Structure formats: C-alpha cells, structure tokens
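Removed: one protein chain of the complex. Kept in place: all other protein chains.
Showing chain A:
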Amino acid sequence: MASIVLTNVDKIYAGGVKAVNGLNLEIRDGEFMVLVGPSGCGKSTALRMIAGLEDISGGEISIGEKVVNHLPPKDRDIAMVFQNYALYPHMTVEENLAFGLKLRKMPKPEIQKRVGEAAKMLGLETYLKRKPAALSGGQRQRVAMGRAIVREPQAFLMDEPLSNLDAKLRVSMRASLNTLHERLGVTTVYVTHDQVEAMTLGDRVCVLRDGILQQVDTPQNLFDKPVNLFVAGFMGSPAMNFVTAELVRGDGGAAVTFADIKLSIPDSTFTDKPGLDQYVGKKIILGIRPSDFEDAGSAGNHANGWATLPVKVEVTEELGSEINVLFLIDAPPVEHKDTVAAADSGEDEEASLPLVGDKSLWTARVNARSHARSGQNLDLVVDTHNLHFFDSASGLAIGHEANR
C-alpha cells in the first residue's frame, strides 16, 4: 500500500490538446479517491498516466515515495480494473486470475492459495474453469476485480468499472466495492462520470473539468460547499437550481430578489460567508439545492422561519419516498459557462424542456406526503440557511475558503 502523489501533471496529446493541465493531487495511503467529471475532462487520462499506459507530458507522479514517470506499468505494482473488464478471452477464470502471479514467478501453491481466496471473496468458486465468454456481465466484473485483488498491489486503479452493468447490479456492486475497500484497505483511485457513484464510494472526491482540478474534498463538503458553479451544478441529483439575483439590504435585513420573489437571508450567512456583504446591491448567481425545498403544507416544525415561495407545479416526478416538483421561475436561465458545462454531462434528468421559453425550470424535492400534482399551485418553503451565492462573472462561490 502506498500513497500516490501527482505534482503539476500535464498531458498534452499530439495536436496540442491539453487533456490534463497542471494536476496536483495527493491520494493518501489506503484512501478511496474518486475522480469525477464530465466525459472528456481528463479523468481517465489521469488514471492511465498513474497506471503507466500514457506518457506523462509534464510534472511528476510518485507511488509510495518513488517517482514512476519512466517506469513501465509492470514495475509500478498497481492493478487496474477496466470498464469493459479486459479479461483474457482465451483463458479460464482461474488462468485469468493467476496470470499476473505467474508472470511474477510466484510459487504454484501460493498462486493457488491467492486465487482460491479471491474467488471465495468474490463468489467465483464455481466458475473457475469457465472462459469469460460463458460468464454474465456481473461475473466478468467480479473476475476483473479478482484479477486485481490477487496481485495484492500497492494501489487499485478503476476506470469506470461499473458503467457496463445494469442499474440494479451497479448498486449492489457499489456496495461490494465499499466493503471490499473496507476489508483490504488498499489505496484506490476510481474514475467515474456518475456523481452518485462518486458520492457514495469516495473517501474524497476530486472533481475535474477540462483537465483542470476544480475541488477535492469529502463528498459531503462537495455537496454543501461547492467551490464554484461547475461543482455546484455537477454534484447532486437533481442538480442545483440557479438564478441571477440581486442582493439587497433593506429594513428587515438582507435579502435576495429575483423574478418577483424576495428571499430574506439570515444574518448568520454573512458571518459564514465573509465577503458576501461586499456584493450588496450587486447581481449574483443564487443556487438552491432541490433538497432545501419543502412543501409548506407537509413541512414540520423544522421549517419554521424558512422563506415561502408560491409556485405553480409544472411536472411532478414521484419517486415513492419523495417527489420532484418541477416549476418555472420567471427569470431567464443562467447562461454561465460553468452551469452549461455541468448540465451537459450530468444526469440528464430534467434536461431543459424546450417549452419553458425564457424561464428557468427549477426542481424542488419534497416529501412524498405533499400530494403535489401537476398544474396545482403550491407553497414551497426554502431553507435560507443553505443558499449558495456565486460571483456572476467568475462563477466562484462567494465566501468559500478556497476563494478568499
């Protein structure tokens, strides 16, 4: 086991395309680090550079204190799990698992012991004599995992290992991956474009965009304190609602106004977000998580003091445990480059309806007891303690530690 440190790592492809741009990242010993970002953000390239499958154009990568820039993959002591499993089709499951050990000239009994253990851990014992072609997707995925496990490497690298599985299997494999990491405690770098996977699996999550690191933090911190519009829009499902609003300070304290709505801001926000008071009287971009809404009718006492927002429900998505309420805000959609980039690639749950015209389509996640129906008028309450404010020019979160 080892830590992996990337220092100013660049990857420039022929033609001058910069896939990874000055990436600095420290993956601690035993940590589960998830690299997440929309497709083409350079996350897979970064992983393949750690693996040694791509040349490093600039900077330095070290695994366990050793600079590996010029080491071939076989000398880096890492194991990789590929998206489409990359099993050796001409070998049985057993041979697939043992291949890496055989190449390392390990004694036969040791190979058998390790293969047996891994097969047991992954429930592959009955398939050892089969060829990959005779396995289902989930089984192949487990063989690919097993091939990494038997090697007992310094680090696991996983390149979207679950994306070829069906939704239900993906959820259960996600859980298995978590337990596996708990049990083995091996440093893991995991690449995915699925922010749900990133949130559930990662000890820390690294958000990349266009080869540039956006934010590295725990999943909860990414969700609660996104560093900029891109991270705010990319993490979380349904995505955060944005609107261009004006910050005003009136008689009853500070407030944000947009469309014809005015949300008052608690004073604590200004202490939490230093620098926010400088934006009073200016345009900012306001972000509200769908989960910070609640139906006024079914909200309990905890919603006391929350601001109320009367809306007309356009569409409801009933998920059983909760309802996504889609409604229109009479303000133009935020056209900041970061929100566009985040929406392009993220979960396309409510990819903008062309019907909405010059209005923003917002989502509120309310309790299933709310009985909200399409076409109804509904009073929503908003937890104003969790409002997110972004600079309308730079897209950076106002008052975030990293932006001070």
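Definition applied: a contact is a pair of C-beta atoms (placed from the backbone, for glycine too) under 8 Å apart; a residue touches a chain by one contact, two chains touch by 3 or more; residues count from 1.
Note that in this section contacts and distances are computed from a predicted model.
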Quiz item: The complex has one chain missing from view, so what does its UniProt entry call it, picking from "Lactate utilization protein A", "ABC transporter permease subunit", "NADH-quinone oxidoreductase subunit N" or "RagB/SusD family nutrient uptake outer membrane protein"?
Solution: "ABC transporter permease subunit"
Quiz item: Which of these, A:12, A:53, A:171 or A:196, touches the one chain of the complex that we don't see?
Solution: A:53
Exercise. Return the single residue from A:7, A:21 or A:84 that touches the missing chain.
Key: A:84
Quiz item: So which of A:43, A:114 or A:151 would be touching the chain we can't see?
Solution: A:151
Quiz item: Which listed residue (A:100, A:202 or A:219) would be found touching the missing chain in the intact complex?
Solution: A:100
Self-check item: Hidden partner chain, residues of chain A it touches
Solution: 51-53, 72-74, 78-80, 82-90, 99-100, 103-104, 147, 151
